[in-house]
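One chain of protein is taken out of this complex; the other chains stay put.
So that you can tell them apart, the chains are marked A and B in the order they are listed, and the count of residues begins at 1 in each.
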Amino acid sequence: MLEKALHGSLRYRIWIACLILVGCAGFFFYLRQLDYGLGITGMSRDVSWGLYIAQFTFLVGVAASAVMLVLPYYLHDYKAFGKITVLGELLAVAAVVMCILFVFVDLGRPARVMNVLLHPQPSSILFWDMIVLSGYLLINLVTGWVILACTKKEIPPPGWIKPVIYLSIPWAISIHTVTAFIYAGLSGRSFWLTAIMAPRFLASAFASGPALLILVCLILRRWGRFDAGEKAIQALAKIVAYALAVSIFFVGVEMFTVFYSQIPEHMHHFQYLFMGLEGHHNLVAWMWIFAVLSIAAFVMLILPGVRRNEVWLALACIAVFVSLWIEKGLGLVITGFIPSPLGAITEYHPTGPEITITLGVWAAGFFLLTVFYKIFVHVRGGTDGSPCGPAVDKMIH
Amino acid sequence: MDGEWWIGFSSQLVAERKHITECMKMKQHKWGLILLGLAIFAIAVTFPFWYGKGKTAPPVLSLETPEIAGLADKKCVEDAVFMRANHMKMLQAWRDEAVREGKRVYTANDGRTFEKSLTGSCLQCHSNKEHFCDRCHHYVGAAPSCFDCHIVPAEVKK
Partner (left out) sequence: MTSSRRDFLKIAGASALTMMTPAIFVPAWAKDVIVIPPGQGLALKKALAAGRWAMTVDLTKCTADCTDCIAACHAIHNVPDFGNPKDEIKWIWKESFASVFPGEQNAYSGEKLQKLRPPVFCNNCENPPCVRVCPTGATFQRPDGIVMMDYHRCIGCRLCMAACPYGARSMNYRDPRPCIAKINPDFPTRSKGVVEKCNFCEERLAKGTLPACVEACRQKALTFGDAENPRSEIRRLLKTRFSLQRRVHLGTGPQIYYLL
């Protein structure tokens, strides 16, 4: 099946070439980072996690979103999602690979990464994060590939795949919960020390991931000769709408607790985000863009007339993805460090090499995604989905 | 028309026949080709072992340091044979025991005690790292990262 990714239209080849170019640029700067150290980034003594970990946090959510397709189809027989569960699983694979790459480029001594397995520390959430992410990668790689291969060969999938798929549902919830626990258990960081951290992560995951999936389905429908079906896309759009609503609501309730209680330590973080604090306002513009985009996207997605228009739907999904990337990717991680435990404000400015490495990892992820979806489209072949559909259905019943 | 068709057909036949004969030749010489491939592989894989023979002399380690000259009893922590084979593992064991367990004293086979310290014990006598440690390390291509942190006394001017 892999050879299907080697042939394609000119547009496809140009896209792949661009991704490889960006990936190589990122790799080049990563070599420079290995040589000089992480000082080549904008991270400092006070803001010790930056763009890399922010991307990791956001992408864990995107990876978890595969469950939004798997759960309705395999547990509740929602047939409309039958054609695209594989899309979700392959997206999860690409997203988890990006997560692993982002953690790797963030390490000060990456050659020692195996120390996490050689000297396991069960009290450390990062240890468990490595376990669940690796497991999730394996599960989705296996299920996505097996279902796709069976679709190609027009045979029903093997019986053992069913429990693996069922396992992926709680596992998807777990990867994001564990990642949220990295933040939510730190007593010294009042911005993160909230029980609602894991639910917030899940809500934004279930909005951003399916939004990306909708965009992919629209692209495949326009240029990839694959139609996921209007019912599936609309169902996904409704999921995005409500998950987005919950996400915005969660930010809102956080702000209520913080500003009604008037505890200065807690208020400072939100003041820094939305109003600026003591003259520092790096993130204020970003956060207001998040607020406007997310509310606009919710309105667009909740109005059926707008949602059913392909162009407006695409715009709304882009707005969802970008606004949640701002909120989780920038707003969450950086703000945990501002103000510092001693009350100092050190702002964070990512450097050129850091941004290039980040883009390089994104390019690697999108490269994987493109290759996967090219194979998927070939296997599904044509616009009406595969003959394996009934075979998979039979397996469930 | 007929002539052209005949030319095209016959040239196609000739090409096919050439192809088949070549394949048959390959098949006949199948074992020869396999042995040739194996021989090339064996030569390539053992290249590092035989290429340098006679060209590079094995390293000569210098024990000529003022500290060693001043020792009454010129003995290392353990004997040379043991150290040559095991100093890496011994240093790793020292590292974990001294740092993680707080056990800083090493008792050698013959009962003498030393502090478990690369700079504090080993490099005090072997103060000529370039003519001692580096000689073997360069020869075998080992690049221990110990010296990134652990200070070589000669390199630091007091």
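Criterion: contacts are C-beta pairs under 8 Å (C-beta built on N, C-alpha and C of every residue); 3 or more make two chains touch, one makes a residue touch a chain.
What you are looking at is a predicted structure, and each value in this text was computed from that prediction instead of being measured.
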Missing-chain contacts mapped onto subunit B: 86, 89-90, 93, 95, 97, 99-109, 111, 113, 115-116, 119-120, 145, 148-151, 153, 156, 158
Touching residues (missing chain, whole complex) on subunit A: 2-3, 36-39, 41-46, 48-49, 103, 106-110, 112-119, 121, 123-127, 130, 182, 185-189, 265, 336-337, 340-344, 346
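Keep this in mind: only the chains that are shown with their structure count from here on.
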Distance from the mean Cα position of subunit B to that of subunit A, given in whole angstrom: 43
